[in-house]
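With one protein chain withheld, the remaining protein chains of the complex are depicted in position.
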Amino acid sequence: MRGIAYGGDYNPEQWPEETRREDLRLMREAGVNLVNVGIFGWVLMEPAPGAYEFGWLDEIVDRLHATGVQVGLGTPTAAPPAWFSRMHPSSLPVTREGHRIGVGGRESACPSSPEYRAATAGLATALAEHYAGHPAVALWHVHNEYGAPLGECYCETSVEAFRRWLRRAYLDLSSLNDAWGTTFWGQRYTAWEEIDAPRANHTVVNPAQRLDFMRFTSDEHLDCYRLQRDILRRITPSVPVTTNFMTTNCKSMDYWAWAREVDVVSNDHYLAAERPDNHINLAMSADLTRSLAGGPWMLMEHSTGAVSWQPRNIAKTPGEMRRNSLAHVARGSDSVLYFQWRASRFGAEKFHSAMVPQAGTDSRLWRDVKELGADLAKLSGVRGGSVRADVAIVWDWHSWWALELEWRPSIDLAYRERVDAYYEALWRSHVTVDFVHPTADMSGYRLVVAPSLYLLTEAGAKNLRRYVEAGGHLFVSYFSGIVDEHDTVHAGPYPGALRDVLGLTVEEFHPLREGETVALSPSARSEEALSEEALSKGAAPEEAHAGRVWSERVRPAGARALRAFAEGPDAGHPAFTRHDLGAGTAWYLATGVADPRPLLAEALDAAGVERPRDLPETLEAVRRAGHLFLINHGDRPVTVPGVTGSGVLDGVEYTGAATVPAGGVTVVREPPPGRG
Amino acid sequence: MRGIAYGGDYNPEQWPEETRREDLRLMREAGVNLVNVGIFGWVLMEPAPGAYEFGWLDEIVDRLHATGVQVGLGTPTAAPPAWFSRMHPSSLPVTREGHRIGVGGRESACPSSPEYRAATAGLATALAEHYAGHPAVALWHVHNEYGAPLGECYCETSVEAFRRWLRRAYLDLSSLNDAWGTTFWGQRYTAWEEIDAPRANHTVVNPAQRLDFMRFTSDEHLDCYRLQRDILRRITPSVPVTTNFMTTNCKSMDYWAWAREVDVVSNDHYLAAERPDNHINLAMSADLTRSLAGGPWMLMEHSTGAVSWQPRNIAKTPGEMRRNSLAHVARGSDSVLYFQWRASRFGAEKFHSAMVPQAGTDSRLWRDVKELGADLAKLSGVRGGSVRADVAIVWDWHSWWALELEWRPSIDLAYRERVDAYYEALWRSHVTVDFVHPTADMSGYRLVVAPSLYLLTEAGAKNLRRYVEAGGHLFVSYFSGIVDEHDTVHAGPYPGALRDVLGLTVEEFHPLREGETVALSPSARSEEALSEEALSKGAAPEEAHAGRVWSERVRPAGARALRAFAEGPDAGHPAFTRHDLGAGTAWYLATGVADPRPLLAEALDAAGVERPRDLPETLEAVRRAGHLFLINHGDRPVTVPGVTGSGVLDGVEYTGAATVPAGGVTVVREPPPGRG
Partner (left out) sequence: MRGIAYGGDYNPEQWPEETRREDLRLMREAGVNLVNVGIFGWVLMEPAPGAYEFGWLDEIVDRLHATGVQVGLGTPTAAPPAWFSRMHPSSLPVTREGHRIGVGGRESACPSSPEYRAATAGLATALAEHYAGHPAVALWHVHNEYGAPLGECYCETSVEAFRRWLRRAYLDLSSLNDAWGTTFWGQRYTAWEEIDAPRANHTVVNPAQRLDFMRFTSDEHLDCYRLQRDILRRITPSVPVTTNFMTTNCKSMDYWAWAREVDVVSNDHYLAAERPDNHINLAMSADLTRSLAGGPWMLMEHSTGAVSWQPRNIAKTPGEMRRNSLAHVARGSDSVLYFQWRASRFGAEKFHSAMVPQAGTDSRLWRDVKELGADLAKLSGVRGGSVRADVAIVWDWHSWWALELEWRPSIDLAYRERVDAYYEALWRSHVTVDFVHPTADMSGYRLVVAPSLYLLTEAGAKNLRRYVEAGGHLFVSYFSGIVDEHDTVHAGPYPGALRDVLGLTVEEFHPLREGETVALSPSARSEEALSEEALSKGAAPEEAHAGRVWSERVRPAGARALRAFAEGPDAGHPAFTRHDLGAGTAWYLATGVADPRPLLAEALDAAGVERPRDLPETLEAVRRAGHLFLINHGDRPVTVPGVTGSGVLDGVEYTGAATVPAGGVTVVREPPPGRG
């Protein structure tokens, strides 16, 4: 495949022949070159146990091939047939409260069910053998969105699989008892068979047990994926295998582990329709996906307009679909795919938008789809190209899981709330961001930001320390480095895993009341330590710096205080500190400011991170493979200075500045650095 | 029975002999002439399987007869005895989540249980044979409030009954697969036994499946009723059979189907105590009940004061009980009955008001009960009389069910919200309203209003078109005509079933954000189409016209725009249209205005619907059988012009005007039209 892939999920089985002929004509008209078929087709491919029928699918695949459209072939294991559930009732998932899920929805099989796994292996084998060598098949699209709606399962089969998982992880029961801290509340296990899933209880369940059950759940789904992938790779070694992630929106799967197992990372992204700034969350999702992929990736699903499953499914405004799609491309996607090609007339998602809407082709939406197809044809040059970032945010699903367990210091502590706040601050500062695992090599980044890194292993802590000592700049937000991989508090004063790198200890947590804010004192001389005296005097509060959710008693031990709390339980004590360590520097902010930009700017400046200073916040600027993408999310034209090169979409030659229309996108192919 | 029936549910089994003697005396004093007995008396009538004991009931019935009070005899099947549940544990209902309901409440048997049905048939037979020919028995009151608290049951017996229901409805599985759109999410069934009830799932269940389960549920309860009715009719052919509906308050029963099966329609109505304008909802309930009955009906239950089951059981104010009761009579009821005669000292409803309150007879409430008895004695002339309406609202339980399924465009879409808004607008305009099924003959109405008629069958659509073409006036609110009987979107652009009659299509839905409003532009020349130019200019918004919940892109195709959106996602595009078709006219309003009166008035005027223009909103005026009921809900006297005739309650002769006291009711017997 050359150029950007364009298309979506295609379900011709829902339509009569006449519509299917029109589909092929319209795909050509819109420049569609890739569609995913068969995603939910299990019962059609295998209407009775072991009786495979691919004739209906052959016809579709062949016709698509004849039309010049490549095919992502779905292994439809997210939709076990009703006959399967009837044959194997114990395969139906069970909720944490003990309800057995019935048929009539989707994802109705426990990932640990041996019968389910055997059936998926059989189907994947038959499908691969049948389509091996078919020229249309460009990609295997395994399952669909592992992890939702089915994440954890609490059936007996799952409990047994959990015990096996624990045996492999801990080898002996005494290690498990130590790791889980079962001396607390007298929970010590004397036999593996005593261990249960952390099912609904009248009080909280052991947090380490819950954390391990989350790990088990991610692994168990991943095993299901690997089972199919290995079959597909064996039979059709040249066809890449993927499964669609939901990177920012799926808490239950540890995608760092998953990303290692796919040939190409692919992602589904949907806007939170009612949020006015949801293009920032889109950029974050794309950046996280690119970071997981370590390079280009595929946008497997997004929407042309409204979705169907949110409380109020706000439609996209004119131009928004184009901005969304091109933002994904700018941030590393080699494809622009949708759920779905044509809106269904029935089923749970009939009000979900599509490339061909219920209104048909005499519609703005269809015209936009065609125009975007033409745009994408001009962008083939970015395919495979990379995106470079000077700043990274540390992201770890395990820390997310642990942080949001029950009985934490404050329910206002939330992983995504802080990560999103820092991402948003960087986005609004026109800084492109990568995401990194706590143990990743960070040497390529000028600044690394660690928000809400509650769980941090010894290895992660050492890695961060190494990074700083070698000259890196690290910016840490509160409630980080508190526990190890078993949710056990690191020995000694908080934050155990980060005391040395931050040069401080925390004597006591002081969660704030609901809605309470605490002002920070201004920094007269930001590079000098404030005297204890100056701190205790306090100062006029700066509104923009007001902290929420959190306050704590910071005691510097090497760090210098740059700001103090001017109010609240820690008034007069440090709120923002800096610690020079080796060749680098570590910052610490002990409260949840709504907008971290002013304080983050000090770290960005110290780290030498360049970024435009004179652009409005709504102008998104990203570089990929020699192309500068300028995306205007505002309602006024924006003139961007310093732009030189060829306008790829509009054919204009820019020499010094480019004016991006309100709501528009300009892509400029810049001259290679040598030539400028 | 002559005149208006007056009385209530009577439970003498709760009281000692002394109180029972007082009851009979007080009934005479208050003019009570009908009470319902035995409603929850199963365990007393059949204390052991098949061992019937009616002696205690004979005594009551005989004494009531001797006192001149007629009896509605309850078949007490809403209260299966605890011994029955113990004997047949599988008869206990199961919730959607899988909990089996226990004893200790009421309605503790699954309507599909064969043991339950057999037991009810046995009891109904014994009861009918015992009381056949008893002169006191005027009515069979079967069961109690079918549909609540027990609507759907998810036990295995129900699942099997659902499969039988589906076989009868679809005959072959392929038709069911087509109707349910099971190609979506790979849900195709290959055997009837694979089909389950739509029990709780981790995602949405097939909407057509849920819709059919709702139909099944209504039918299954109706079968229970019919089983008893047929027995009663066979044994006591001259005694009419009814069961008490809850017309506006029970979503789960399709009363259009039920109304065909009863000898007299009866209804229970309770105010939503905290709503200040709950007399409008009362009027709506009465009008819907009359429409179901096609004429006079019985008010089987309402309350003298507070109920016991609402969050805050606000008591009625002085005069409110009288206004309520007489409003029901004005709108077609031939009875004024209460739950209950005497307040219980124990059980779940001991704080529910009654005709004889806990405070006894030295109370305002008892004095009001006696006075109302005297009033009703004067109103015997209206018994059996009809109420005429020029305007009808389309009402369909199936559309209600479908509209409120999961994953709709906006959770703010709600059936009752819009129907209530239009009913209220008409009530405040002093227009009497009938309710009609979408396929009913509408030729007698000048105007038909269709709010939230989301589900509309081909037959219903044709019926509406025929009505308009023949000269009718049709006013349609948004999100109507979208799906067919299987919740499948009608082919082509929205609103598939109404495009032709409305002369427009809808290109895209634009649900509004929570609390968002969009102003409409004024109509300079309401009878002319606004030019695209004028529309796109917009205009000063009219606050009273502000739309909520919904906006959409309307594209006229024959219709003329009378109002445009002045704001929001469809600014400059039509919001309110008119389409002349054949001899009639169809209006369409594409948003949810809080008060539809100004726009509705244009349709009322065009349709020639006469209504008083100079009355305050709080004065309710309804005509029944030559009697003009004037009910003053306000706190000031109101003088109503043009009133001539005899004051039935007050004995005053009115010649030209009547002044209705604050909070009072005046009923005027008007001279026959010939005489005026």
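Which chain is which? They are A and B, in the order written, and residues in each are numbered from 1.
In this section, a contact is a pair of C-beta atoms (placed from the backbone, for glycine too) under 8 Å apart; a residue touches a chain by one contact, two chains touch by 3 or more.
No experiment lies behind these values; they were computed from the predicted model shown.
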Residue of B:314, B:414 or B:571 touching the missing chain in the full complex: B:314
Tell me which of A:88, A:117, A:290 or A:486 is the one touching the absent chain. A:486
Which listed residue, B:99, B:164, B:234 or B:260, touches the chain dropped from view? B:99
Out of B:68, B:347, B:384 or B:471, point to the residue that touches the absent chain in the complete complex. B:347
Go through chain A and note every residue touching the omitted chain. 97-98, 180-181, 183-191, 193-209, 406-412, 486-489, 491-494, 505-514, 569
Missing-chain contacts mapped onto chain B: 11, 13-14, 40-44, 47-48, 76, 79, 81-83, 85-86, 93, 95, 97, 99-107, 149-150, 274, 305-306, 308-309, 311-315, 317, 344-351, 357-360, 363-365
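Just so it is clear, only the chains that are shown with their structure count from here on.
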If you average the Cα atoms of chain A and of chain B to get two centres, how far apart are those centres in Å? 49
